[in-house]
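The complex is shown incomplete by one protein chain, all other protein chains being positioned as in the whole.
After this line comes subunit A, so read on.
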Amino acid sequence: MPRVVISLDETALQDIDETVAALRRAGLSVDDVLRTTGVVTGSIDGTRVLADLRSVSGVRDVEQERGYDVGPPDSEVQ
């Protein structure tokens, strides 16, 4: 299940639930709806659906989720 982060258009923030519902119909399993920044996070079934998410009205960007690592506590440089 590829994990994605999605930003919504400024204009879509008014009726954000409608856009989130459309994202669900396009195959997104929603984790978080961040209403202030206009971001939706979740996962999709297969990479092919990415384009489907991009075509949902109100969607600005769809990006694959990245990982971060500051290293173990004893690493030389943090």
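We take it that a residue touches a chain if its C-beta (ideal position, glycine included) is under 8 Å from a C-beta of that chain, and two chains touch if they have at least 3 such contacts; residues count from 1.
Here is the rule we use: contacts and distances are computed from a predicted model.
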Name per UniProt, for the chain absent here [options: "Cell wall polymerase", "ABC-2 type transport system ATP-binding protein", "Subtilase family protein" or "Response regulator receiver domain-containing protein"]: "Subtilase family protein"
Touch residues of subunit A, complete complex, unshown partner: 3, 5-7, 31-32, 34-39, 41, 47, 60-61, 63, 65-73, 76-78
